[in-house]
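Below is the structure I would like to discuss, written out as structure tokens.
Of the protein chains in this complex, one is absent; all others appear in place.
Order of writing sets the chain letters: A and B. Residues in each chain are counted from 1.
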Amino acid sequence: MLSIFLWMNNVLTAIRRRAALLLVALLCWGVLPAVAAQQPPQEQPKKFDEYVPASQLPPTEQIPAVRLVVGAYSFVIVVVFLYMVSVARRLNTVQHEVARLEADVKRTGRS
Amino acid sequence: MPKWFQPAAIVCALMFAATPIVIANAPFQSTMGLVFKIFFYHMPSAWMFLLGGIVCGIASLRYLINGAARHDRTAFAAAELTVLFGLLTLVTGPLWARKTWGTWWVWDVRVTASLVSWMIAVAYLILRRYGGPGSEKLAAGLALFGMANVPFIYISVNYWRTIHPATSVVPTLPVSMGGPLWFCVASFLMLFILLFTMRVRLEEQRARLDAVYLSLDE
Partner (left out) sequence: MWLILRKDLTVEVRSGEVAYTTLFFAVSCVLIFAFALVRDGRAPEDGAAGLLWIAIAFAGTLALGRTFERERQSETLRALLMAPTARPAVYLGKLLGIVALLAGVEVILVPLVALLFNANALLEHPAWLAAILIAGTVGFASVGTLFAAMLIRARSRDVLLPVLLYPVIVPVMIAAVRGTAVLLQPEVDTQVAWFWLALLATFDVVFVTLALWTFEPVMTD
């Protein structure tokens, strides 16, 4: 099973940067303009009790749904991917360490 | 890693790759339109977030009762997954809400309760990371309190107006939309199990490392 993680690491180093950059770019395209385009609502009632459905908002307030959807999906995939990488890497380190130490113990144990 | 891990990982990856296709083929939801597609990722994430929280709570309880280390490992792994899926839920939610409710955040019951529960899970991780030796039991106590707190959080926040869709949304969805949803749920569940296995394995290896260090000292 060590092999799968070594493989993952190599593949990662090779295409990781490009893939991650692409996904982050997608994410930025999806969400950041949406955040930037949001203007403070002018005559919105103060409390959240009476919300205005998005379709009735002035056109300046609306954000294309596509950006939100793409942003959401890419976020999920990026985060899950990063977490997987993190766990794999930590596991790798620990397993190397264990193997190294056990080899040491065997050597010193024998001599 | 157990034998089933590699094939399961491949299946899971394939399922996730298929989700956009499955979701795109789901019928268009009339009132919310395209942005409803976020729901297919948001809802399974929320369920996995809850699942992680429950697993962590139960494992912590068992750890406090009998002190077996494997319960602690389970609790730690589950807590990390809770934070992960909670993050996914809390980000996809507002992205969906911005379009449907016109606002990024609302203080309604489920949203606020999720936020607070997520913060308790994050506090668990902070405690494990920075609490120093002996923080396993403390974290277990925290997880237990967190779990016991959930009904109180719900009741206390309940006085705020609720505009989150009621739980009955799932049964009332047309059957053709139920299919993609359950497919996504299955993918997420598989992802959860895979990540959980990996994470527990990490904890086991760490424990083994500690044991080797200890034996070296002797």
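What we mean here is this: contacts are C-beta pairs under 8 Å (C-beta built on N, C-alpha and C of every residue); 3 or more make two chains touch, one makes a residue touch a chain.
Here the structure is a predicted model, which is why all the values come from computation and not from measurement.
Novice: Check the whole complex and report which displayed chains the hidden chain contacts.
Specialist: B
Novice: Return the single residue from B:Ile38, B:Leu142 or B:Leu202 that touches the missing chain.
Specialist: Touching the chain that is not displayed is residue B:Leu142.
Novice: Which candidate, B:Met15, B:Leu34, B:Ala123 or B:Leu209, sits in contact with the chain we can't see?
Specialist: Of the listed residues, the one touching the omitted chain is B:Ala123.
Novice: Looking at the full complex, which residue from B:Met15, B:Leu34, B:Leu64 or B:Val185 touches the chain that isn't shown here?
Specialist: Looking across B:Met15, B:Leu34, B:Leu64 or B:Val185, the contact with the absent chain belongs to B:Leu64.
Novice: Which residue numbers on chain B touch the omitted chain?
Specialist: With respect to the unshown chain, the touching residues of chain B are 64-65, 67, 116, 119-120, 123, 126-127, 130-132, 134-135, 137-138, 140-142, 144-146, 148-149, 152-153, 155-157, 159.
Everything below uses one rule, namely that only the chains that are shown with their structure count from here on.
Novice: Please name which positions on chain A make contact with chain B in the complex.
Specialist: For chain A paired with chain B, touching residues are 1, 4, 31, 34, 38, 48-49, 51-54, 57, 61, 63, 65-66, 68-69, 71-73, 75-77, 79-80, 83-84, 87-88, 90-91, 94-95, 97-98, 101-102, 104-105.
Novice: For the complex, which residues does chain B have touching chain A?
Specialist: Chain B reaches chain A through residues 1, 5-6, 16, 20, 33-35, 37-38, 41-42, 45, 84, 87-88, 91-92, 95-96, 98-104, 106-107, 161, 163, 191, 195, 198-199, 201-202, 205-206, 208-209, 212-213, 215-216.
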